[in-house]
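One protein chain is absent from this view; the other protein chains keep their places.
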Amino acid sequence: MAVEIGGIGQSVKRKEDARFIRGRGNYVDDVKLPGMLYLDIARSPYAHARIKSIDTSKALAIPGVLAVITGKDLVPLKLEWMPTLMSDRQMVLPTDTVLYQAQEVAAVVATERYIAADGVAAIEVDYEPLPVVVDPIKALQPGATLVREDREQKDNHIWHWEVGDKAGTDKAFKDAEVVVKQDIYIPRIHVSSIETCGMVASFDKINGKLTVWMTTQAPHAIRTVIALVAGHLGLSEERIRVISPDIGGGFGGKVPVYPGYVLAIGASVLTGHPVKWIEDRSENIQADSFARDYHITAELAAKKDGTMQALRVKTVADHGAFDAAANPSKYPAGLFHIITGSYPFAKSFVEVDGAYTNKPPGGIAYRCSFRVTEAAFTIERLVDVLALEIKKDPAELRMQNFIPPTAFPYTSSLGWEYDSGDYGRALKLAMDKIGYAELRKEQAAKRAKGELMGIGISSFTEIVGAGPSKHFDILGIKMFDSCEIRVHPTGKAMVRLGVKSQGQGHETTFAQIVAEELGLPVGDIAVEEGDTDTAPYGLGTYASRSTPVAGGATAIAARKIREKAKLIAAHLLEASPDDIEWKDYKFQVKGVPAKSKTMQEVAFAAYTNHPQGMEAGLEAVDYYDPPNLTFPFGSYICVVDIDRGTGEVKVRRFVAVDDCGTIINPMIVEGQIHGGLTMGLAPALYEQINYDDDGNIQGGNFMDYLLPTAMETPNWETAKTTTPSPHHPIGAKGVGESATVGAPAAIANAVVDALAHLGVRHIDIPITPWKVQKILKEKGVAE
Amino acid sequence: MIPASFDYAVARDVGHAIQLLGTSGGEGKVLAGGQSLIPLMKFRLAQPALLIDINRVAGLSAIKENGDLRIGALVRENDLEANPIVRQRYPILVETAAVIADPLVRNLATIGGNLAHADPANDHPATMLAVRASVVAQGPKGERMIPIDELFVDTFTTSLAPDEILTQIRIPKPAPRSGGTYLKLERKVGDFAIAGVAVMIVLDASGKVASAGIGLTNAGPTAIRAGRAEDVLTDQMPDDKTIAEAASRAAAAAEPVSDLRGPAAYKKDVFRVLTRRAIVKAIARAKGGA
Partner (left out) sequence: MAVETAPATTTGTRRMKVHVTVNGQAHEVEVETRTLLVHFLRENLGMTGTHIGCDTTNCGACTVLLNGRPVKSCTVFAVQADGMSVATVEGLEKDGKLDPVQEGFHEEHGLQCGFCTPGMMITAAALLAANPDPSELQIRQAISGNLCRCTGYVNIVKSIQYAARKTRETAGGKAPDGG
């Protein structure tokens, strides 16, 4: 029965594949409208400079160039600044000063894409370079170059945020038998979805209606932002339609509002023509929001036997020139205080200071829920540092300390209530699957021969599904999400949601939830997202929130329909509703299986033969406010081999055991884990965005920003345990980001483990061959 | 990224291409595989006034053995890698072609372009130094042979005259008891080399090194020959100590710069490591091993 329905737990093949495998996806750059113009952007070569003049005459002289927009042109429109999601503001175009390299300086509108590019090349800007600050720690020192002259506060400090029991934690450290301390830098990285960002904006002057096709993970929130930012220009929310068509990967990079979007809308309003703006990869990497960039000092206090007692963490967060992170308002450092991880620290204290630097805005996710990777990496690295300090096997130390399964729901010392977990079971499974004991033996034998191999563990706990409205909002909008279901007379259903897939397979998985709840075949259920004119309001897809939040909305909307359907079924079966039960995906009279009605029969009746006094139709909508977050977890074990001559690290094996609660579609979950693991491998060994002292980006394109290929990526091995979330309607927790969160620490721990006998305790990621080889040289073991 | 406008001409034959180059006043560029040139044009780092497409010129795509090995300048990297003669007798060329950029790029990228672009990060130059190749340059006055050691003048600069076109690469037939290999360390597949080392060894009947060729990729403004390292090996029994000495000499010859592919000191040491490994592998091949 379940197989026919394609309900929860089935590896239903994806419905959305049909168009993608035929090249019939509809991405923003595929949208072409009559009379459409093209916008391209001139960008600053300097990280900090005064703009003395902008000469647009040569650009305007090019046939086909219709307009050049500069910051000064935006002043009368009050559009030169826009608010960020974090109570800061960001330049759309500068009026006098640029604050980072590749910042937008002017926009060219032309009849063709190629002519717009010619226009950009012809713009001449006279800059006066200013002193640059790229290091956030230096930026916070007195006398540092001031990044934001526009603020009243004349330093680079953005905010201080802290949580936990400072005095109690300090005391615990004072009294501790063992304290380990580690400085950890988690470098700036970039999501680099293969589709860059872009927009087609089409303003209908007569009706005052603005339609935009946009690479956004949160179309409804964007609609509201447009109304708030440009309301004074006559853009009114009921006449703004945001369409997020097929999205070629998001990973957090398509949550913020970038200046290019505002410029495309402005250009369409100005010209009355549709305007397309599509970023180049270089622009995408150099100017769009970054992730990470956390300078962390972490300390762990424990007993000599390894019992963990207290955690103390101090962090400087580099946010670039604007605090344009995409965090819930209340949490400027996101959910970083999940940093106690899988361990029951009695006392803990975390503080974070945000700093401005001459870099593009940072602080968005990179396939992780609001700073959760930073947290998971730090604690899982620190646990290994402790293991080395007290000479204990890192698996044993974890097993000794895990929050026990009986302790859930568990309230952490930093205030989170973990919903469910069984950490020991996941680690045990991972150890069995990879053959942990044998690997340790192999390692010992190899060490005796001078060969370097390492085994690394990461037993992470995530926090996703933002979030309960009492704690979570973005720009004041509570972080609920929504689902609307319409069951048509013929028993087919249309499902619309406030979230937006960027590859996660929503058209399939949400249909499976509805199939399970209503007994309709998954093939009869159409899922639509991303059009604000039709979808119910929602906050969008990021931070692994679609399944925990919109998935809850979907289950509950379906249950509302089932409640009404039950009344109709009772009417059809001439029985009391109390005598009707839902069994085997049908309504039946209790104890009389022969007397039953299918959902299709009920749906038809809802429009043709519904009980007197009942509203016709079979529809429901739910705005789901989750009672709590969800806490997926897992244990990963990685085996690496190190080349003693070149310092190269090769991931030989990687076993990932994930527990994301109830699984809707095992095939899709496994695919999400594979992808997440590769995006965990990437920052561990390859990806990093650096800046030189002048603020020049190092690695601002795909030649130097090193996305792993199929050759670097190992053949991931996966397994699962299932510990449902007790508070979620179907017990699901979300999985899209777990692997990105958990994998980097496993890889870093494996490399450090390979070198641990030489006294190595930590290497900052990305662990490049030259970092490793330097250590090998210093320790005298290089080839 | 959109290239600037340019005039485009399809060369019918080499003579036509040379004539077009000559009349372009130095503003013409030859388009072969385009896999280096077109990206530069998209970033507008190259803005040739005239693009002379030689892809339709007949007779530049052949690989034939005629005493020496003659490779047409338009031979695509994947064709070089797949060629039966090359696979059978010139494994060093197969190994070099196989690590250039990625498989898709290699379907268009040409061996002639790889050399004529004179990028010290390109892989063929080091290999050609190791095998002591020559290139054929054709200009208005006819053909001339340029020994590989005289081809690379500086980064992106060769000894080709502005109106000369590189048409063919000639590689001496491998001597008996010879073996060669190309080893490249890269940050990830598809990348330019952190360091690359090409080694060609010929042994005499006694097992001594009769001759050695060692070329280094990304070791300075041009690909370089590690002549001192070659000298250390020549006429010697290639024992561990000699090989290690040669490797150190190669590293000493390398002048890499610190960049996103690592600090200079690291790269220098990788030249040592790769040179040692490459010599060992080349000798094994010379002795009939794989």
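Letters A and B mark the chains in the order given here, with residues in each chain numbered from 1 onward.
Note that in this section a contact is a pair of C-beta atoms (placed from the backbone, for glycine too) under 8 Å apart; a residue touches a chain by one contact, two chains touch by 3 or more.
No experiment lies behind these values; they were computed from the predicted model shown.
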Which of A:T145, A:T271 or A:N701 touches the chain that is not shown? A:N701
With the missing chain put back, one of B:S5, B:Q88 or B:S258 would touch it. Which one? B:S5
Which parts of subunit A are in contact with the chain that was left out? 13-14, 16-25, 27, 29-30, 32, 113-114, 191-196, 246-249, 251, 280-282, 502-505, 667-668, 670-679, 701-703, 707, 709-711, 713, 715-716
Pick out the residues on subunit B that sit against the missing chain. 1-9, 12-16, 18-20, 23-24, 31, 34-35, 38-39, 41-43, 50-53, 55, 78, 101-105, 107-108, 138-143, 189-190
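Just so it is clear, only the chains that are shown with their structure count from here on.
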Distance between chain centroids, defined by C-alpha means - subunit A, subunit B (Å): 44
Considering only the defined contacts, which subunit B positions touch subunit A in the complex? 1-2, 4-5, 43-44, 102, 185, 187-191, 194, 260, 262-263, 266, 269-270, 273-274, 277
What does subunit A use to touch subunit B in their complex? 113-114, 117-118, 121, 280, 282, 645-648, 686, 698-699, 703-704, 706, 708-709, 711-712, 768-770, 773-774, 777, 782-783
